[in-house]
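Heads up, one of the protein chains got dropped from this complex, but the rest are sitting where they should.
In order of appearance the chains are A, B and C, and numbering begins at 1 in each one.
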């Protein structure tokens, strides 16, 4: 089996994304990602079961944290894949990516999570041969910045 | 309507807890809380839809963040209620508690979220007349410390 | 005494900055600030006593944290001043600004703190009538991003 093409790698990332049971539960879907700039985004729509405060009809903080953690983790995978380069056999690369885990995360809740749909962007702050640090931003459908986060991943 | 008794306040906290749609989704249930020590705990069991990595059968980081945020928030409510004391009309107190929101949270993922059931404990690090800071710990059913967190709440 | 002009407010911020003993110790100096965009920057130069690792001749993490905390705090003051607007007597405003304190901060150390001089930028993520959340970035003199941070302030 040979190194995947960029299109195959995209399918692979989509596959990892859609295979995560709790991500399906939230309804988070890969929207876009770019290998060169190492950015990634995902979208989800509001559903009754994602609400944290039904007086205010806003998302639970845990839904926001889930979106940030997932988008950060996938962004980190893309960065780590790129970082490992050609020196490592791609099957070993995939094995390392599958084991990638969140070490810690900070979430800032800037505005109440109001909206019909949400988009979460991830980008890379640091990538080394063991760790990736990513920055995440969640916007609602009127382009309000709802939340930001920073997370550290080990692979 | 008069100030609730400790038993009535407990019912109120239980009610707030079980009324949060996303908390029902996770299956998180109030286990215990103590007004005097300002500690609170909640439990949940593993379900297929809470999994983040089905190769390893471990919780998604977002589930852990949801448990920590929710337990921290309820612990903060208990501390804020106590802090407001007798000087404020209790209906105004309840109004302030309902508006309590997470400002920021750090989560540390210490071990993979393996287990059949989980318990999350919250305690208070700081309580003022505007802010509460809480510490949270998540253990699995073999008493392994899976995750810790710190969160700041505004009320 | 009347509301300070923008120039007077700038002098006031410079005064607060240069009056902090530990900020003098580090040698951190206000570089620029803009009331409209609510951004602020400060500079310092490397000195032998700021080193954390003399094998590598890099800044101690505490020096970086000090720069981020200070720049975040002053940025928060500028934002809080603006937010309080005309409804509050300016002397009361100054009193509130003087009491402004850091609630919590996250620092990410992205690259070793190498360089002859450093600039730290602050901007506002959230400003309310009690809290300000700021984002900070520290660059060295070759424009490498050394460190980023997020902090929550109460006033």
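Quick notes on this one:
Convention: a contact is a pair of C-beta atoms (placed from the backbone, for glycine too) under 8 Å apart; a residue touches a chain by one contact, two chains touch by 3 or more.
Source: prediction; values computed, not measured.
Displayed chains that the missing chain touches over the full complex: A, B, C (touch as defined at the top).
Considering C:107, C:124 or C:138, the position touching the chain not shown turns out to be C:107 (whole complex).
Across the interface with the omitted chain, chain C contributes residues 19-26, 48-55, 59-63, 65-67, 69-70, 73, 98, 101-109, 112. Residues 103-104, 106, 128, 130-131, 133, 150, 152, 154 of chain A touch the missing chain (whole complex, contact as defined above). The chain not displayed touches chain B at residues 106, 108, 110-111, 125-126, 133, 135, 145, 148, 150, 152.
The rule is short, and it goes like this: only the chains that are shown with their structure count from here on.
Here chain A and chain B face each other with the same set of residues for the most part; over half of the interface numbers are shared between them. One finds 33 Å separating the Cα centroids of chain B and chain C. Each chain gets one centre point, the mean of its Cα atoms, and the points for chain A and chain B are 25 Å apart.
Counting only residues that touch two or more partner chains, chain A has 106, 108.
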